[in-house]
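Some notes on the structure that comes next.
One protein chain is absent from this view; the other protein chains keep their places.
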C-alpha cells in the first residue's frame, strides 16, 4: 500500500500547468469559465481539443498505439487536476470516451483507420443517437427502424436527447432491425458518416436553462450505408453494453467537483453572511462544505482505486456506482454554489453566458454560472441511464452476490 | 381564519398545569422522565391512567357520552402541551385509541357496556394481536387460524410484535376463519376476555435497546368464546380498516416532539461544543435544530387543521401522511438528542432506566434516555404499517386523484 | 380555530381563477415572458377591476381593508398560472410602505396603486448577505426636505418598468432603516434590467446620490410587518406552484409508460410522488395555520421564519422531484414543469433563503 509522491511527478505537474497556462486562446479560457454543463461550449471546446491533440494529450486514456499517453494513475490524476484548476473546457465525451474506445475494441481495421484519427485530432464530433421519445430509461424498447436495402439501410423514426447533434458531423446510433424476438434482440449499432443525409433532420431543443444543448433527430426514409454497422446485425445491444465497459475504471470526474467546491469557497470568501462576517467563515457553511468535500474525496479515492486496477472496478455494478455517485455529487455541488449566489443567481443571462458576447454579467462571473449549472445538472440523474435504472442494476449485483 | 387566544383558554391551561403539578406520584413522574418509547413503563403508566380517569381526563377524544371531555381543538392541544411539558408518561394507545373507539363505533351494546368502562378507568389493558412471523407489512396474509366449535373458536397459530402482551389482561386480534377466497377475506376480528386461556402462551422478546417491550403469543388449541367477535365472521379486514379511521384527525403527537426538542436544547445549553462555547449557541446546532423545529411545527399545524375538521383530514391518505411524518420526525429528534449526548450515550444502563431502581445514571438523566430512545424509535418506521406501506398508500391516493 | 376561507374569499379566488384560465394559459404566459413587455398591462388592469390592487389598503386610505387571508385566498392561483405581474412587490411591499408612511405623498401614490394606474418597485435586497434587514447598507443622507440615496440594490422586481420605487435605506444620521420614494428616471439612477429565471421583469439598480422623498424615517417595525405579510402571500403563490407540480407529475406518472407500465407503478417513482404529497401537505398546513395566526394578529417572527423556511425547502423538494420524475421532458423549456420549479427557486432565494430562515428559527426556538 502506498501513494507515490516523487519529484518526477512534480515535474510532470509543472509541465502540464505550464502548457495550460500558455496554450489555450482567450476564447477557450472564456468557454472554460462559462461551462455550465458536462458539455462545454462547442466551438471553443473543439478548438481546444485540436490544440491538445497537437500536443498528444487529447486522449490520455486511449491505448498508446492509438494515440494515448501511457501515463500512470498519478499522472492521469495530475493532468485532470491541473486541467480543472485552469478552468478549461472539458473535451466532449461522445467521440473520445464512447465511440472511439468502442472502435478500438471491436471496430474493423477499416473503421479504425477511418474514424479514430479525426476523433483524436478533434476534427470529428460524433452525436449519440440512443433515446427515443417513447424509449428513455427503457432503452431496449427503441423503435427507430432500419430496413436493409441492397448495401444500405433505410431508416425511419426519430431520436431524442441527442446532445449537440446540431454541431455534429457524424453520429452513432441504435436502430431496430428486427421486431420478432425479445426487445433487446433485433437492435443494430450503426455509424453514420454524415448527419446531412437526405431524409435526416436535426432540431435543437431549448433546455430549462435556456440553452439548445439537446436535439431531436428525425429520419424519413433516410438511406445510409450498411458498412457503418458495428458488430453483427441484431447484435447492437451487446455492442452498446460493451461500450459501458469504458465507463469502468476510466473516469476522473472528481477534479471537476473539487473545482466546483473551490469556486464555491472563493465566492463565499467575498460574500457576506446574513449572520455577519463572510460566508466562508460561517460555521454552517463550513459544515455543509466539509460534508460535501469529504464525499467528493470518497469519489476521488474510488476513482484512483479503479484506475489503479483495484478489484472494486471489476464489480459488475461499478459503472452504475460511479455514475450514481458522481451525478448526485454534481447536483449537490451545484446546489451549494447557487446557495452562495443567492439572489445573485436569479437573473436569466443567456447573452452574458455566450462566449464572445462581451456582455458584462449582472453580479459576478460566479453568479453568472451557478443557476445555469444547477438547472443543467438536474439532468445528470436522468441521462445516461437514469439513477433509478442504475440503482436497479446495483441492487441486482447484490442479489447476484457481488 | 383565526386562532383563538382567550382568557378562558389561559385559565384552562392553568387548571391543567396545576393538576399535572400535583396529581402524579413520584414514581409516575420518574416513569415519565424515563419513557424512551411510545410505550411508557407499564405499571406507572396505568397508575397514572387511573388518576386521570378519576379526574375525567383519561379519554379526551372519546365522545362525551362515553367519558370524553368535549374539549375544543385549542383545549385538546393545551392539554397535550401541558402533559408533555410535565414529562408525564403517555397513556398506552391500544385500549384508549384503538379498541375503545372501535367498540364505540361498531361494538354491540353489550360489548360497550362490558369493555368501555374498565378501559376508561384504566383497569384493563388490551394487547393488539395483528402481526405474525410470516405476516408483517403483508398483514392480510396472516395465518393464525380460528375454527368454530359450538359457541367457541379454537385458535391455533401465533402472533408477534404484540406490544406489552405480558402486561395485558385482554387482547384484540385478527384470526383467519376462512382460507378459500382472497387473503383479505376470511379474516375475523376477535376480542379475548383474558390472556390466560389454556393453550395461550406469551413470551417477551428483548429489543435492541435491551427492553422486553414486544412479545410473541402462541395459541395451541386455545378455546375462546365466539361472543368476542366484532363484526361478522370473515369481515375482520374491514373492521381493522375501520379502526384506522381513528388515527385520522385525532392525534396530537407534535407536543411530544416539541418536548424532545426542548430537552435537546436544555441539554445543549450545558454541553460544551468541541468548537468552543456551549452547543446551544453553536450555529450548526442552531441550524439543525431550527430545521427540525420548523418541520415539527408543520406537523403541529397539520394536526391542528385535522382536529378542527379541515379537509386535509378527509383525504384517504391522511392517516398514512400523519404516520409517516410523525414517525420520521421522532427518529430525527432522537438522532439530534443522541448527538447532544455524544459519548455520554454509549453506556448501556438498563438498571438505571428501571423506574424505582434508584441507580444513579452514568452522566446526566438526559444521557440516560437518548440512546434507548434513538434505538427504540428505529421501530416507528416499521410498526403500525411500515413507512414503505404507508408511502404505497399515499401514492395510490394520488393515482386516484386525491 | 378556524382554518376555512370565507364565502367572499372563495368567490374572489374563483374570479381570479376564471380570469387567468381565460387569458393566462401557459403558452400565452410564455409569449408574454419572451416579449419586451415587463408584464401584461391588460391583465394588470383586470386585477385592478377585480379590486385586487385596492384590496389590502385600509378603508381610511382608500382601500378595501382586505386581510392577509384575503390575499392568500387568491394568490395560490397566481402561482398555478406563473403570474409575472408584480402584485407582491408593488401592491404589498411598496404599497405597504406607503400605507405605513401615510404622508400626503404616500396617500397620493396609494391612490395610483389602488386604482391600478401606477406600479412601484420595492428596492430592498442587496445580495445574498442581506436576507436580514440588519445587513442593509444603502445609505440615505439628509438633503433638504428629502435624502440622497447611494448604494446598489439587486433583484428589484419591476425596477425598470415601474413608475418609481420605494427604497429601503439606512440613514447616515441615525443608522435607522427608512422608506424613501424615488421617481422613475431620477438623476443618478442606473438601472440594468433583466428577466428573472421565473420570467419577472427585474433590475439591478445603482444609486449615486439620488434625490428621494422621505416616506418613513424609522421604518424598522413597519418593514418587519410588511415583509411578514409579503412572505405569507408569496408563500401562497409558491404553494400554487407546488400544487401544480404535484398534479402534473402524478398525471404524467400515470400516463408515461416505460418497461410496459406507467412509471408511477414503479415503487420508487410512487414513493417519490408520496414524498411530494407529504411535502405539499406540510406546506399547505403551515401556510394555512400561519395565515390564520396572522389574521388573529398573533404571528411571531418565528412563525414567519418557519413559514418562509418550510415553503422554500419543501418547494424545492417538490420541484426537483417533479423534474426527475418527468425525465428528459422535465428538462425542457417547452414544458411548464421546469418553470414552476424556477418560480419556486426564485421564491426561495428572495427575502432570505430557507436555510437562513430555518437557522433563525433555531436561534429563536
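Chains: A, B and C, in written order; residue numbering restarts at 1 for each.
Going forward, a residue touches a chain if its C-beta (ideal position, glycine included) is under 8 Å from a C-beta of that chain, and two chains touch if they have at least 3 such contacts.
All values derive from a computational prediction rather than experimental measurement.
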Touching the left-out chain: which of A:160, A:192 or A:317? A:317
Chain not shown: contacting residue from B:286, B:349 or B:397: B:349
Residues in chain A touching the chain absent from view: 1-5, 72-74, 261, 265, 283, 285-291, 293-295, 297-299, 301-302, 304-305, 308, 310, 312, 317, 321, 324-325, 388, 390-392, 394-399
Interface with the undisplayed chain - residues on chain C: 266-268, 271
Across the whole complex, list the residues on chain B that are touched by the chain not included here. 131, 134-138, 141, 160-161, 205-208, 210, 214, 271-275, 279, 284, 339-349, 362-363, 371, 375, 378-379, 381-383, 386, 388, 391
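In the analysis below, only the chains that are shown with their structure count from here on.
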Report the chain whose mean Cα position is at the greatest distance from that of chain A. B
Between chain B and chain C, tell me the centre distance in angstrom, where each centre is the average of that chain's C-alpha atoms. 41
So, in whole Å, the Cα centroid of chain A is separated from that of chain C by 38
Just give me the whole-number Å value for how far the CA centre of chain A lies from that of chain B. 51
Which chain A residues sit where two or more other chains touch them? 275, 284
Where in chain C do residues touch two or more of the other chains? 355, 359
